[in-house]
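The complex appears here without one of its protein chains, the remainder shown in place.
Letters are used for the chains, namely A, B and C, taken in the order the chains are written, and counting of residues starts over at 1 for each.
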Amino acid sequence: MVRRNEAKMNNRHQTKKRLSGLLWTLLLLTIFLAGLLIWTVLNIPRPLPSLSRETAEYLAMSGVNNPVTAVLLNFRGYDTMLEVMVFLLGAMTVWSITHAPFPARVANPSPVQATAVRLLTPLVCLIGGYLIWQGAYQTGGAFQGGAVLSAGVVLLLISDFIWVPRMHSLPLRLGMAVGPLLFVILAIWGVITEGSLLKLSPENAWAYLLFLEAGCGISIGLTLAAFFAGGRPLGDLREEPYKADQDDGEEG
Amino acid sequence: MISAESWIIVPVVAPLSGALLSFLIRRGSVIISMTAAALNGLAAIILVKQFLQAGPAVYAIGGWNPPLGITLHTDGPSLIMLAMTAVAAIAICLYAWGYFSLRIDEPVRIGRAERQESFFWPLWMLQLTALNGLFLSGDIFNLYVTLELLGISAAALAALSGKTSALIASLRYLLVSLLGSLSYLLGVVFIYKTYGVLDLVLLQKMAGMEPGVIAALAFMSVGLLLKTALFPMHFWLPPAHANALAPVSSILSGLVVKASFFLLFRLWFDIFSPVLPASAFSLMGFLGAGAVLWGAIQSLRQKRLKLLIAYSTVSQLGYLFIAFPLAFAGGTSQAWSTVLFMAAGHACAKIAMFMAAGNILLHIGHDRIKDLAGIRAHLPITSFAYAAAGVNLIGLPPSAGFVAKWMMLITALSTHQWLWALVLLAGSLLAAAYVFKVTSQLFVIPPDTTLIMRHRSAPLLEWPALILALISLLMGLMAPYPLRLLEIGVTPEVVMLLGGGP
Amino acid sequence: MTNLLYSFTGLILFIFGFFALIVCAQPLRKILGCNVMATGIFLFLVATSYRADAAAIDPVPQAMVLTGIVVSVSVTAVALVLATSIRQASDPFIARRKKKAKGDARKKQ
Partner (left out) sequence: MDAGLTYIYTCFDIVLSAALLWLAWQLLRSTDIFKAIIFFICFGLLMSIAWVRMHAPDVALAEAAIGAGLTGPLFLAALRRMELGSRKERRIDGKEERSEDE
């Protein structure tokens, strides 16, 4: 216990020392910034402009009833394509930096957790799937459904089922790349059939968007789980012949 | 059925699908990335040809017109940057292929080189997508997403070498670029709050002197200055660029820093030029002058070659910002030509320099400047490439740097702004100092110790550096062609019904 | 009235996050500060589109905020993994244990 208080003491001591220094100038700076910002917000002309008129006008042609999903996937679909790529890029970066930590040598997962996982996983898939499906006409969509799906996968990761960290990375990579791949395919398909990137013909746009949303939901679910796993799946380690990677400085 | 004008989407879609495929098929990632870079080069050529015939083009994505949809623009400046990125991308792909194939059969650390290569190609292709997306996009929120994509992939590439110092530099770089993107986003929010419109062309028509616009411009400029590492905010650049792998540091120094500068220049000169006071431009000039002098002095003090080149990036960026007050006096299209010429020349020269430094590091294991004597015997092409790129940095006659500095000097003298002329000359002298500091080691001093070469020099490593150095050297000779590109209407006059139909 | 109140809250959150990002030394706190900053900007953005009757709500800011949340999650995840691997690389105790664990994993395969 002594060691814990020590850490807390020097932490508080450290904060006190830092508070007196450059902090006061920074405090003044931020208060001045806050004043400036609030003055600007007050002077912005009152009838705040909004694009709700245009969205309502073309909502019928976008294939979905929920205006937010329409803006997200159809009117500004190019934004979402890049943004799903940012998500996959995050997973690539996490995988390129380190490998997933080795599963803790725990005796056996407590039976309560094991049965809870067995019960919850199908329920999570059901709710996630419904949220993705519901995105077209109500609140919901690929991101929210994908987040719920990822909660299920994280549950599997926590409960230390032996096969989860040992999985080879190809199925995971395919699952993660499904959303962006569908986006790129739809984009090119839009150019071929309708003459403009990501342009969907109004009558069967709802089918394209539903298909696209399901793909994005799955890839977001797996990517968020990869963030939680914190590194490359251990299945990849078999490919790299193990050699103590000592850090000899003059790296290229 | 695929209309000719849909070539504009190839610079974004080709590297994007290249990144996805090379992420899935690890064995074929080199060939996939090569084809994506070649396709990108082809698209750049065709877009320039279309631009010369038909002038600026606007492409509404998904068929939705601006206030609601996003548009891609091709006008003079974005095409020059697109062409520069295409040329640099092909050279970097070739160099990286040679670099990784050489390092994989290196006995020291099996496994690390394979991991780096298997993740280098998708990350590099995503970075190329972000660069092309940023040069073409005409929507300020879309520019935020491309800036974010650029920031994360740059930090990921910087962290690829796995050393602890690289990881620390990459975390600092990521946090700084996140802070920059968030303040840029706050600027976007202010603009949306005042005008309710996100498209650049519509904004240009509406831009007026309102408190919301001033706050937006302030935040956007601070965010972009952070990402461009201008003088007071350059602390994160040298460690990130020096500790990265050779192909990665050439990408970071040559291309990534230019993208946020290009966005800043477009905002200040194309969209919000009526709103900005003269004092803002001279503030940029002073910061640029500080960057030029401080960067040059710092790079003179460096012991390691890669740190020297990283600090020279900081100083060369300063020149781009000195062009702000000069352009404010000279006139917009003339400003674009000086700045873009300097940026393109610097990109080729800096990439060639970092490739040369990477070759030296790969072949003799260290890059301490004082022990470089006698390299020219073993790596003649690399030494010549380094010297040719140095010529461009100093700004000697045939190179692009000379043409840009010459135009700046003329504008400075004609508009009686002596300070900037003085800073330009002092900067060139300092640049000459830190280039000769290295070339004297390479060429003049006789080799005293017998250098142990770790392996014979591979052609794929040396020739891309030489070609890029020669391009930056001879770019001055073919100066009139890019300038003609800028004379054709700066921004497209597009008839736009507010809330236009599909 | 609601627009102004939530706009001010969003701006003050932005300034809190900015302040924390500069002052705090631990990387974990800096990343927390970034998240608070991002949430502040999104609150400021959606406060623009608030209307009393639900029909005239403008969906574009909501789409922008969704994109922003997803982007800030991926940046946070990357920053956390970087901070963790820096911490583990620079800590002798973890490095030794990691090599031993990697050795056992190799033997088990």
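Here is the rule we use: a contact is a pair of C-beta atoms (placed from the backbone, for glycine too) under 8 Å apart; a residue touches a chain by one contact, two chains touch by 3 or more.
A quick note: this is a predicted structure, and the numbers were derived from the prediction, not measured.
K.L.:
Among the chains present, which touch the one that was left out?
P.N.:
Contacts of the omitted chain with visible chains: A, C.
K.L.:
Could you tell me which of A:L33, A:L48, A:M61 or A:V154 touches the chain that is not displayed?
P.N.:
Of all options in A:L33, A:L48, A:M61 or A:V154, contact with the hidden chain holds for A:V154.
K.L.:
Could you please point out the chain C residues that touch the chain left off the display?
P.N.:
Contacting residues on chain C, toward the hidden partner: 1-2, 5-6, 8-9, 12-13, 16-17, 19-20, 24, 26, 28-29, 31-33, 35-36, 39, 42-43, 46-47, 49-52, 54, 57, 62, 65-66, 69-70, 73, 76-77, 80-81, 83-84, 87-88, 91-94, 97.
K.L.:
Which chain A residues would touch the chain omitted from the figure, given the whole complex?
P.N.:
Chain A touches the chain not shown through residues 3-4, 7-8, 11-12, 15, 66, 68-69, 101, 104, 106-107, 131, 139-141, 143-144, 147-148, 150-151, 154, 224, 227-228, 230.
Rule of thumb we're sticking to: only the chains that are shown with their structure count from here on.
K.L.:
Determine the centre-to-centre distance between chain A and chain C, using the mean Cα coordinates as centres, and give it in whole Å.
P.N.:
Using C-alpha averages as centres, the distance is 11 Å.
K.L.:
At least two other chains touched by the same residue of chain C: list those residues.
P.N.:
If we look for residues of chain C contacting two or more partner chains, we find 18, 48, 60, 67, 71, 74-75, 78, 82, 85, 89.
K.L.:
Going through chain B residue by residue, note those that touch at least 2 other chains and give them in order.
P.N.:
68, 141, 145, 148, 152, 155-156, 159, 164, 167, 193
K.L.:
In the complex of these two chains, what residues of chain A are touching chain C?
P.N.:
18, 23, 26-27, 30, 33-34, 37-38, 41-42, 48, 50-52, 55, 67-68, 70-72, 76, 79-80, 83, 86-87, 89-91, 93-94, 97-98, 102, 141, 143, 220, 223-224, 227, 230-231, 234, 237-238, 242, 244, 247
K.L.:
Mind pulling up the chain B residues that touch chain C in the complex?
P.N.:
So the residues of chain B in touch with chain C come to 68, 141, 145, 148, 151-152, 155-156, 159, 164, 167-168, 170-171, 174-175, 178-179, 182, 185-186, 189, 192-193, 198.
K.L.:
Under the stated contact criterion, what part of chain A meets chain B in this complex?
P.N.:
36-37, 39-41, 43-45, 48-51, 53-55, 57-58, 61, 71, 74-79, 81-83, 85-86, 88-90, 92-93, 95-97, 170, 173-174, 177, 180-181, 184, 187-188, 190-200, 239-243, 245-252
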